[in-house]
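Only one protein chain is missing; all other protein chains are in place.
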Amino acid sequence: MAQRIQNSLLPSLSSSTSTTSSLSRFSNTCTSSSLLPLPQPASRSFSTSGCRQTRLRRTMFNWLEGKGAELKHHVPGELNYLTHTNKPFPLNEQYRSEPILSEALRNEIYDRVIRKKQSVRGVSVEFGVDMRRVGAVVRLVELENRMRDQGKSLALPYARAVHEMVPTTPYVEGDRIRHESINDLPVHRLTDPQIFYPVSESREFNRFDAGRAFSAAPALPHKITSEMKEQPDETIRKITQGLSPIETVGKREDEQQVLLPADARIPHPHMIVNDRNRLTIGKTEPKEVRQRYRERLAQESERDQYRKDRIQQHLERTTQKVEPENSRFEFRFRDVVVSRETTGPTGRGHLAPGRRYGIPSYDRKKGEVKIPTRVDV
Amino acid sequence: MRNRATISLKKPKVRQSWSKYNLYSLSTQRDPFFSARTFFQQKWTAKSMLRAYHGEQVSEKQWQRMFSPRARSVVPMNTFSLAEDDGSAMSAGRGSGLEKPAQTETTSEDSRKPRLHGKWKEERNTPYTHMTFAPLERRLDTAIFRAMFASSARQARQFVVHGAVTVNGKPMRHPGYLLNPGDMFQVDPERVMYATGAPKDKVERRQGRVARKKASEARAAEEAAEEAAAAEEAKEEATKEEDPTKKESPRETLKALMAQAKAIMASSKDALPAKRKQQLRGFQKAVRRVLSRSENSTVLTANLEEQFSELTTLLKAKRAETKPAKKEKKEGQEVEGQKAETVEAEAKNNESSAAESTEKSESEDAAQKKDESGAVTTQLSEAFRQAIENPEKEVDTSELTDEEFEVLRRALIQMRDNPIDSTKPYATPWRPRDYMSAFATIPRYLEVNHNICAAVYLRHPVARPGFAEVPSPFGEHLMTPAFLWYLRRR
């Protein structure tokens, strides 16, 4: 009985006990509800005329008792949709119910990141879980632990029921888990229009060049492109780790960065390097490939940390914290710059500090949105 | 706001709701017959049908302001094919990109094998028009409904307005708050249990009324007693020093916690914000109350095995206190059903720190139920009874088979997590409401932790080849005309 459940960590009893107990309950409710669609039950005990039920209502209850009856209660671990597939909406072919993380997988991710101190990037690749999701899982499990410590009431039976109803990605130790695609490339606005870009047949036109063509940047000289072609990994690494600045085109308001190739824009560019290594030397030296991958991963996470630290340092450098003795509060002085560049020619530039003059504020106007747009953690 | 989200059978409309009426309209839903109608009519019909589902609580004007013709989309990239070539192969030669790749390449057992670019194109289109209502998915009330914390978008909205929802730990009372990527929202678990659980039937409702009445009586008596107790406790606190030789009991930990709280308050008098101080004071009070009343308040432990052993010890301890309970032997219909009732008091007491005023009435309830229920002739229930009646002895599990032991264990856990409690606004033990499973789906742009009823809005919903992340009961046939309707003025 307990084996039907997919999710191994969930205590299996909810399926057995709750379904059995609810079944006995169900028989009660069923008899009472089956009274409803009967032709004409008396609406009042003293009334002689029956209560009218429309044809539509009758057909509805007939459907609910016939075809719809199986949708009333779920079988743990099975999808229970109208369509009998993983599509909850019969008419929408483009939507399907996708698996969520099982308890076990969620706890494993938390364990890896917090206890074993593995990098988010590494865990993301290993379990095929988006990096943002890894971060969210850590946050949520942390909150859960805190709530348990505080003895707050949790919705455990509800959580169990939901995990029985929706598909889940189980965690099986040693298995290769792929929860979702982790290398999603966002479609850039610049790639929307189709453009006609003639290229001589003798020239190689790769993804780098395509990006430049889309952002109307001039083609690179042959010398640079051939260098890039010789060391594709190094070129991409420099861009993604922020070692070489991204070129820009256009002037003033129209200034924008040159569109980078997909190799640099996906979340895990280091996987391309790994795959390239596998293609070239994977057959002969698989150990070397793995070694390089580990090194690269370490480098990547080191770089991530470095970036975070730099932001933090910059913040600390530019803020002065003062705690006066006679005050309950701390005063934080941020450094800002007031200059021609920040205020702009009109004096209304957005980079300069302060609320603007000469611009009406519609905060009292009817229909104006007064809902906060941001809540800080 | 008046609820216009009624469901009529004559003109069925699909709503964001889990009701059976909605399920029926979902099952009878058909694509409208468009061929004999003008383009304007098609668009009008489509958008009116879709708006009944998507953001029905949002006014048309507001929605039109939110609408954006730009749909977010992504393409899942295969790193293997990116590694294989730098894209120059596609543009080589005539560069038209229309030549079809050789079919043999794509049929492979290894999923990581390269897939040629041309294949993607002919295979699946990205359903951009399905993203028409994606901006509405950012709304807090819609996100709560999508995370399955409420049984309808209207209910989700009510939760927000009534202050049961926090965003990033801060209360948020605007249902129209647009979530930013990375925002965490949480709904009060009790409300979620109420929203998603089966409703009470007549008998249960009556039990609830009785329990409430008793509780209020008990509270009145308690208040009088508490004043005396508080004074006493204060004296006791002053005189009694902590005893390190004693073994760690929950009582001990509670005391330690209280001492800690005191220390904090004493040490940093000026640095502490006023609100903190209030909280600490409240905490001290609560601890004192628990200390004075119950012997066994434990913090919930994560490990199930631990919980079990803890529960058995608790069982014993509890019986030692509230002896003697009479036991009439009656035949029950269901082993677990019976146990459900007997363990209830103990299970509840586990959470005694939370349940304060209701505790008394509950234990009374449980005592009544114990009288009704009794042992079943099986060995299992015998062992169970032993566990309850002879708390001093170890539970005699030697006669039990492994399977039975397992059942016993599960029953105890179940009772701990999902107790019978007539004071709750939903049927207890909790079970999902009818037809919930037919609507159960959680989109990928949310990461949900159902235990604590919290979710993180990871990113905005996106479309990908062959798949749109916005859950919607409508197909291409309606989505495209509706998209065109909203596109017209832009």
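Letters A and B mark the chains in the order given here, with residues in each chain numbered from 1 onward.
We take it that a residue touches a chain if its C-beta (ideal position, glycine included) is under 8 Å from a C-beta of that chain, and two chains touch if they have at least 3 such contacts.
Just so we're on the same page, contacts and distances are computed from a predicted model.
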- Identify the UniProt protein name of the omitted chain, choosing among "Ribosomal protein S16", "Tom37 C-terminal domain-containing protein", "EKC/KEOPS complex subunit CGI121" or "Exosome complex component MTR3". "Ribosomal protein S16"
- Determine which one of A:E70, A:D111, A:E295 or A:E323 touches the chain that has been left out. A:E323
- Mind listing the chain A residues that contact the chain we can't see here? 146, 320-324, 328-338, 352-355, 357-358, 363, 376-377
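Here, only the chains that are shown with their structure count from here on.
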- What is the distance in Å between the mean C-alpha positions of chain A and chain B? 19
- Message: Can you tell me which positions in chain B touch chain A when the two form their complex?
- Response: 9-10, 20-21, 23-24, 26-27, 29-31, 70, 72-80, 82-84, 86-88, 91-93, 95, 127, 130, 148, 167-170, 172, 174, 176-178, 180-184, 186, 189-190, 192-193, 196-198, 201, 270, 273, 299-300, 302, 304, 333-334, 336-337, 340, 351, 353-354, 410-411, 413-414, 417-418, 427, 429-432, 434-444, 447-456, 458-459, 462, 464, 466-478
- Task: Please name which positions on chain A make contact with chain B in the complex.
- Result: 11-14, 16-18, 20-22, 24-25, 28-29, 54, 56-57, 60, 63-64, 67-68, 71-74, 79-82, 88-98, 100-101, 106, 130, 132-133, 136-137, 139-141, 143-145, 147-149, 151-159, 161-163, 165-166, 180-181, 183-187, 189, 199, 201, 204-208, 210, 229, 232, 261-263, 266, 268, 271-276, 278-279, 328, 369, 371-377
